[in-house]
Structures are given as C-alpha cells and as structure tokens.
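Step one of this worksheet: look at the structure below.
Missing here: one protein chain of the complex. Every other protein chain is in place.
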Amino acid sequence: MLNCFSSRILKMNARNYLMIALFSSIILGVLLCMVLAVTFGAKQLTFHTVWSAIFDYNPTVTQQQIIHELRFPRVIGAAVIGAAFAVSGALMQGITRNPLADAGILGINGGAMLVVALCFAFFPSIPYSLLMVFSFVGALISTLLIFLISSAAPGGLTPIKLTISGAVVAAFLHSLSTGVAIYFNLSQDLAFWYAGGVAGIKWAHLKVLLPIILATIILGIFLGRSVSLLSLGEDTAANLGVKTNRVRLVGIIAAVILAGVSVSAVGSIGFVGLVIPHISRKLVGGNYQLIIPMSALLGAILLILADLGARIVDPPRELAIGIMTALVGVPFFLYIARKVGRGL
Amino acid sequence: MNYLLNKDNKRAFIVTTVFIFISVIVVLLSLNTGTLKISPLKIIQTFLGQGDFESSTVLFDYRMPRILITMLAGIGLGISGAILQGLSRNHLADPGILGLHAGAAFGLIIFVTYFHSMDKNIALFIPLFTFGGGALTALLIVLLAYDRYKGLLPIRLILVGIAISAGFSAITLFFSLRLNEETYSFASRWLVGNIWGRDWINVMALLPWILILAPFTWIKSKTLNALSLGDDIASGLGVSVEKNRILLLAAAVGLSCASVAMAGGIGFIGLVAPHLARRLVGTMYQHFLPLSGLIGLIILVLSDTIGRSIFQPNAIPAGIVVAAIGTPYFLYLLAKTK
C-alpha cells in the first residue's frame, strides 16, 4: 500500500521534473529568439552592439539608440502579442470545446478591426489607451453576435456551426471596415492593419499593453483547472463542482480582452491562436493549467520568428507578419479540419 | 402529387414573372441614376432609337455596359450560390465563404502582377485568370475534403473552404502589398466588390460564361434536386453522384469566378439570393434556380445604384452595400429557423 503510494509520488515527481525541464528549455528558447530578432533588421548590427546595448547602454551611440527605441519594443511587443493571441485561442478552444476556435477565424478580430476603422474615421487623434478599450468593445460585440447566431441555429452550438457563422460574420465585418476605410480615405492605413504588423509598437504602447495582457494571462492560468474540466464536457464539470456558466463567462471575456487589445496594437494576425494551443496540448497533455502558460511561451516564439522572417526575407522591404503566420497556420487548419470532419 | 406539382409550377411561374417585372424596374431606375439627368421618357425614346447624341452616349456608352455587367454578375453569383448550397447540403455555403472568391482574387492579382495593367483588350482574359484561381481553390478544397471511404463530405467542404480562403487571402495580400499605390488601391477596391468594368468589352468578357453556364445549370435542376437530398437517395434515383457533383461544382466555380472578375469579390449574394428564392417558391431547383439568379440581379443592381448615388463623391463599392443589406437578412434568417 505504502509502497504503491510512494511509487505514485515518484512518478508524479518524474513528470514534474520533465515539465520543469520542458518549460525552462522553452523559456530559454524565447530568450534566444528575442536576441536573434533584436540582432537582425533593416540596418546591419553586430551581436556585440546588441550585447552592449543591453548591458552597457550608451544613449549617444546611434546604433544602440536603434536597438533601444525600435528593436526592443518591437521584439517584446511581438512576444507579448503572440502570447496574448495564443492564450486567447487556448481559452476559447477549451471553453467551447472547439478545436477550430481562433480569434481570427471566429471573426472576433473582425469586430475589433471595424471599431478601430470607425475610430480612425471619426476620432483620428484618439489616444492609444482609449483605442484599446474601443477595440475590446468591438471584439466583444462580434463575439456575442457569433455565439448568438450559432446557438440560435437548429441543433445548438456545435464547433462547425461556430466556425461557419464566425466566417460569415468575419466576412461581413471585413467588408464593412473596408467600406468605412474607402469612404473616409483610410484604405492605405487600414491595409497595414489587415496585414498586421508589430513594427509600430513603441514603449508607450507596451506600458499599457504589458500589464493588461500579463494580468489576463495569469487570470487564464487560474481558470485553467476549471477549463480543463469544462473541456471534458459540461455535465462532468458541473458534477465536479465547477460553476460552468461563471467559468465560461470569465474565460470568454479574458479571451476577448486578449484578442481585442492585441488587435488594437498590431491589427489582425490570424492562426496563432489556432496552432499554438494544439502544439501545447501535444506537449503537456490536457491540463489547461499547463496548456495556457505553454501556449503563451510558444505564441511568443511563433510571433517573434514570424516578425523576424517578415523582416529578413526581402530586405529592406518588410512582409506582412500575417502572411508569415498564415504560412504556418493554413496547413495546420486543414489538418485539424480533416480530423474534425472525420468525426461526422 | 401531380396536382401539387402543377400548383408549385404555377406559383413559381407567377413569382418569377413578378420578379422579372421588379428587375426591369430596378434596371430602369439604375439607368436613370447618374450625374446627367435624363427623364424616363427620354430613356424610352433613346431605346427606340430617337435619342439625341447626349442621352444616347450616356445611356449606351456609360450606363448600359456597367448595368449589364452588374446584371450578369448578379445572376452568376445567385445561381452559383444555389448550386453550392445544394452540393454541400448546407444553406450557409456561398462562393465567398467557400474560398472561391479568395482563389479568384489570387488569379486576378497574378494577372495584375504580370500584365501591370487592365488594358482594354487584355480584359477579356481576366475571367480566365480568376476562373483559374477559383478552379485551383475548388480542386484543393475537393482534394482535401475527400474522404477515401465516405467520398466528398459536405461539412468538411465548408471547413476546408474557410481555411483555403484564409490561405489564399494571405498570398493575395503578399502580392498586393508589392504593387504600386495605384494598382494597390484598385486591387483593394476590387476585393470588396467594386463594379469596375465600364465598357462593352467587359460585358463581352462576362456574357458567354453566364449565357452558357446558367442554362446548363437549369437543365441539371433534377440532378441538383437529387444531390441535395443526399448521396444515397441520389444514387438510388440513378444519378451518378461523383461525376455530377464535380461537373456542377465546375459550373458554380465558372459562374462565380467570371462574375467576380468583372464585379469584384462580392459576397453574400450567393448566400441570400438562394435562401430568399427557396422561401418564395420551394426547394425544387427548376423553380428556385432562375429566381435565385433574378434576386441576385436585383440585389446587385440595387446595391450598385445605391453605392454610386447616395455616397457621392466617394462612391462605395457595391459589395459593401450588399454586405450591409445582406448580413442583417442572413442573421434574421438564422434566428427564425429554430
């Protein structure tokens, strides 16, 4: 008896050690990617310059200024936004039990984009913090719309219905945003939003973004246990004492905050929220307490690399970052869609 | 049974006649919209060959080509949507959602990147390119949605379509960001559905596609009826399922991509028009297919007229007006079908 118990503890420990090793190596990976991304860019810089910019900053050297003012906020921004999109996707996938959930595909980004376009048109000098709030409201409205539509349809809310009505709403919102853009001559501006890009992120944005996103991700991790149970099925979760409705509400709001805030900063970047949670699940299993932090780390890596790729593929031009994520995301979506379709 | 069918026939005939009447009114209204004011009486006179230089130039050189393109594209999109809904057995299918427009846009961008212009005579090739893009998309979708054991799975068709659509949009974005500002602004307006064809040559580029494919689809009505009931029933009724499905899918791709080539990536017509038609005359394809085309025509002509008259001086592309009218209707529809 005792023997059996201790062996279980041993097993648990072995698993824990494995997890700790996994997480620390991934954190190391994030740091490595960040250094890599800071080093490469439109202007050639040596690793030495990067090193001294970090540890021995001299504000009079132009090259070090470039690193501090342009590259750091950009790379940190990419990391934070990547984490936000990935966690948002993980939460949505867990709560809706829909492996195809992603803020971009479900049209949540579309709502944020429309409101951002309206803000550009009517209040062009709006401060960034307020734009973020509006963007969140837009994301929330489109989320409500999509959930209402897909649950109103006969047969109730199924992953496929959610995805399809999301696509319809996304198409609708997209064409409305373009309409606003054309009517108010914003089309050039908005093109960059569609493409998505972290180039414009400055320290001023990060000051607002960082605390909100980090706090929401931590909230997500706390929700993790309930989300894991919820992902097993509503009845199971309720039997185990989970307040299903409350968890679902808080989780969705957290997901929408993450998506809305990120869109306000970089525009719509799809597929991060779709791909990353699946990979995380493969790595750490079905426990959302682990899936969510893992998604945050992997999301950061994906977006840092996507941004780096966008910069170095065709210098001095920069590709749109959304193209890079789509390159990874589309094959993945197809793979998952085939799997989901098989169940029918 | 026979009696019922007759009754349905009669109803379809009456409704279709009414809608032909409405579309004539809409087209006349659209013909009458423009900077130069021409009285309806003068329009009729001009049509009878009695018009002066000014009104005949305005009508035949400026307004007619555009309106004809709008009409043809509306018909093409309406019918294409009806076919796709039958094939996928899903009332949410639409050439836009299935990714055909994204593929067509890809074809157009390739065209623009290589030819650098929308020169008059080259315009004839644009439908070929958009069709190429659309066909490539359709092929990919079919290949990926095909199951070795179960054949073509309708639901998977849509899911795969959404993914492929996103992928092609990304590639299109990649190409279009490399264009110069002029071409870019053309491409971005095109993508949301701007009727850009203004000349008879554009009409000629679109006409054969609609003229051949629309009647072809109508002849295939019975096959469509059978297919929309399910594969087992269809093959029970003696329809070779796979062959007809591919054939009709190709027709749908041709109709929508040719329309899109001249009218831009207009969504929602393929979704809304068949719905409305089905509610009016029932689910038999021989009844609602022509009506679906007519409703598509009416929606598109109306949207284009609204877009270029109310929002002056910044004309709004028709596709956006369609989305603004179409989506609320679509939502209402979804809410009602409990």
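Assorted remarks:
Lettered A and B in written order, each chain numbered from 1.
In the analysis below, a residue touches a chain if its C-beta (ideal position, glycine included) is under 8 Å from a C-beta of that chain, and two chains touch if they have at least 3 such contacts.
As a working rule, contacts and distances are computed from a predicted model.
Candidate names were "ATP phosphoribosyltransferase", "Phosphoribosylformylglycinamidine synthase subunit PurQ", "Cytochrome c-type biogenesis protein CcmF" or "Iron-hydroxamate ABC transporter substrate-binding protein", and the UniProt protein name of the unshown chain is "Iron-hydroxamate ABC transporter substrate-binding protein". Residue in contact with the omitted chain (choice from B:58, B:126 or B:324): B:58.
Among B:167, B:193 or B:290, the one in contact with the hidden chain is B:290. Remark: the residues of chain A touching the chain excluded from display are 41-43, 59-60, 62, 65-66, 68-71, 120, 124-125, 185, 188-189, 192, 199-200, 202, 204, 316-318. In the full complex, chain B touches the omitted chain through residues 13, 16, 20, 34-36, 46-47, 49, 51-54, 56-62, 64, 68, 117, 119-120, 180, 182, 185-186, 200, 207, 211, 215, 218-219, 286, 290, 313-315.
Please note the rule applied: only the chains that are shown with their structure count from here on.
With centres set at the average Cα position, the gap from chain A to chain B is 35 Å. Listed in rising order, the residues of chain B touching chain A in the complex are 90, 92, 96-97, 144-145, 147, 153, 155-156, 158-160, 162-167, 169-171, 173-174, 177-178, 181, 184-185, 188-189, 191-193, 267-268, 271, 311, 314, 316-317, 319-320, 323-324, 326-327, 330-331, 334-335, 337-338. Residues 100, 104-105, 145, 149, 152-154, 160, 163-165, 167-169, 171-172, 175-176, 178-179, 182-183, 185, 187-188, 191, 194-195, 270-271, 317, 319-320, 322-323, 326-327, 329-330, 333-334, 337-338, 340-342, 344 of chain A are the ones that touch chain B when the two sit in their complex.
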